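The structure appears below as structure tokens.
What you see is the complex with one protein chain gone and the rest in place.
Chain naming follows the written order as A, B and C, and within any one chain the residues start at number 1.
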Amino acid sequence: MAEHPQKPANLIKWFDPRNKSLGSWAFILNRITGLGLTLYLFLHLIMLGQLARGPEAYDGFIALVKHPIFLAGELLVVAAAFIHGLNGIRIGITSFGIAASKQKQIFIGLMTVATIAIIYFAIRMFTH
Amino acid sequence: MDKPQAIVIGAGFTGVAVAYDLAQRGLKVNVLERGPLVNGTSGRTHGLLHSGARYAVDDQESAIECIDENLILRKIIPQVIEPNGGLFVALNESDMAYREAFIQGCEDCHISIEELTPRQTLALEPNLNPKLITAFKVPDGTFDPLRLAMGFAASANAYGAEFHLFCELQDFILDGMGNVKGVQYLDRSSNQIKEIHADIVINAAGVWAGEVAGLAGNIDLPIKPTPGVMVAYDQRLCQRVINRLNEPGDGDIIVPQRQMITVGTTSFEADNLDYIPVFDDQVQLMFERGCELIPAIRYTKERGAFMASRPLLDSGTKGRSLTRTFKCIDHKESDNVDGLVTITGGKATTMRLMAEKTADLVCQKLGMHVSCQTAEIPILSYRKFHLAQNREVA
Amino acid sequence: MTQTWHVTYEIFRKKGDQPSHFDRFEMEVDPDEYVLDGIERIWAFHDRSLVFSHACHHSTCGACGMLVNGVEKLTCITSIRSVTKDGGVIRVQPMRNFPVISDLSVDMTDFYQRMESVGHQPVVTIGYEDSKGKFNTEDDLLRLSDCIECGLCISACPIAMTTPAYLGPAVLAGAQQSGDLNPCVLELVDSENGAWRCHSAYECTEVCPSNVDPAWRIMDLRKKLVSRRIKKFFGIK
Partner (left out) sequence: MRDGFDVTPRLGEGAGLWFLKILTGFLVIVVLIIHLIVNHLIVEGGLLTYADVVHYYQNPIIPIMEIAFLIIVVTHALIGLRSVLLDLQPSNKVLRLINYGLVVLGVGSIAYGIWLVLVIVNRG
């Protein structure tokens, strides 16, 4: 009989949004932002290590991250946090059988909130 | 001692039932099917478990077979049946003129019926045409075609029968005398030609039985393929089978199934059996006739339209008046070709009985004295069905 | 009244151990025909070796699930109009996440076995509870259940794609539908490859042709499992 078609190479297909419904877009976004935020978490912890090295090191580091490139990176983190967090609310409540049939509307609503929040933070960050 | 070998050609309702009956009686059965299970006429039925009432006036032999087998199938394979009964509904004077004959016919055939007032009827089926004059309750039912066949096939599996799907018969293997000794077939999933030998071959190819028998010699079978169209609508507008109380005619039945209903059917003659197109005018006719019985169909989405070709027995008449009973032919008797039996005609409802008669004939030919038990043994879960290929691996 | 469209079927072909490829068939079709009708015509008039599964042609049996232009469809009720345009392409592939027998046909044996093990009921009372609410009736009438075991949800599920051991949407929905969470069923569904493996992509509900709403049923199953655990924790029977 034929082999099961699954191969590890298929994992890239998690991130293939073609022919997918909204729920899959949510799944893909959640996975990407989750992995990104995990990476950021550990980078952040390492960077905060500068605090232990005294005032000069930390203040120098803060001056560095005020560079627009770092600000853009920070904005990505904020965006990821909003998307992951708000979508997480949707997954959390629907996972307990609450409003599972309304998941699409919830997703659209929450992502609208996320977009507004991200735009607000972007303006705030780049105008200060 | 080796088991006698049998090959069944065709895995429609007849084929799977014959395979089950023979395997249960102790034969080693191989089933050849050119496509998947019930891909032809059997699969494409609207799934009516006949009470026989439809034929009680014109075709009483068939009606009696139906009611007997209806009760047996309800008992042995409830897992695929909606046993909610049916109604015969009269809407006009012409329908009422049929009433007396209908009552008499059902009584002759021992089909239990109960006449209902319009109010009682509408309480049962609120979506029916409120102008109905009278209605009769009959023991109809609905079945799932694929699962009905899978159930029988699963039970056949359990007795050792093997199903070779996507294996198309190419030719019979004959001995020098023109007697059938086995089959040569094309395994479509690997594109290989293979052979199986057997003591007996049962031709259960339904409307294609003529083509199959033709491969064994100059055999003429009395089959008249009679296609009909069916249209499925997207809502379960009735809980019971709704029949028009009149002579059998186009669009005289509405069969509920899952969350939909199917309106059937027409009756005409076809040329090419492998592909029969669905004709728009017939679909329209089904819609109109269906709306007469259940007006709400007008506001319901069409879900699908499909065509199936009944293998009716030719008795020299046309279409509707052809008998719905079946025939089991020993080609030794009729054409002097030994080792080949053809079973054809019949209804889905009578599949078990057709198999019983066929297996009786086969056992008699092979000198076996085993009686049929399929009316007593419950059928296994349809999900236990598996293909021959899987068995070899497992 | 009837229109004629010129479409190209691109059909996945696979025989035995040979490598797979696509065959192209140019067809004249009526756009209101179903995708399966075209495939059947290809078999009848162009290529008798084409292997594909089908039976009832009106969405009650679930045999004809395939991938049409990349999306899971029950081909017997999917009109050509809904998947392509005049002059367009219909790319037909077998369902994902099942072993391919040949061409467009897949082996559903494991899947059926799983449905059996969780006790999915093929026949139910006409009263029901589904994602749209509860429908109670005094009648003790029966009907065939919504799930036609077509496998489309399993083909569409991103978790089933990488994890064959994951029970899959239809099976979890089947456990929810049966309502009988006996120890054998619990062992299957209240486990890592059961209800807790779902990642809420909702693709199953998106492709389900038969009102099952598997995602809702998985979530409802979780609710039942959690409340069972809480009750057990507090010693409530």
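Keep in mind that, in the parts below, contacts are C-beta pairs under 8 Å (C-beta built on N, C-alpha and C of every residue); 3 or more make two chains touch, one makes a residue touch a chain.
It should be emphasised that the depicted structure is a prediction, and the values quoted were computed from it without experimental measurement.
Summary of contacts with the chain left out: across A:51, A:72 or A:98, the touching residue is A:51. Within chain A, the residues in touch with the undisplayed chain are 4, 6, 8, 11, 14, 31, 34-35, 37-38, 41-42, 45, 48-49, 51-52, 54-55, 58-59, 62, 81, 85, 88-89, 91-92, 95.
Panel shows chain C; residues 109-114, 117, 159, 162-165, 188, 190-193, 196-197, 199, 225-226, 229 of it touch the chain omitted from the view.
The rule is simple: only the chains that are shown with their structure count from here on.
Note on chain placement: the centre of chain A and the centre of chain C lie 32 Å apart, centres being C-alpha means. A separation of 58 Å divides the Cα centre of chain A from that of chain B. Rounded to whole angstrom units, the spacing between the C-alpha centres of chain B and chain C is 26. Multi-chain contact residues, meaning those touching two or more other chains, occur in chain B at positions 389-390.
Among all residues of chain C, those that touch two or more other chains are 101, 107.
Those residues of chain B that touch chain C in the complex are listed here as 35-39, 42-47, 78-84, 142, 144-147, 149, 166, 168, 186, 188-192, 230, 232, 236, 239-240, 256-260, 262, 272, 274-275, 277-278, 280, 303-308, 381-387, 389-390. Of all residues in chain C, those touching chain A in their complex are 69-71, 96-101, 107, 131-132, 158, 161-164, 199-203, 205-206, 213, 215-216, 219-220, 222-223, 226. Residues of chain A touching chain C in their complex: 1-6, 8, 10-11, 13-14, 18-24, 26-27, 30, 90-91, 94-97, 100-101, 103-104.
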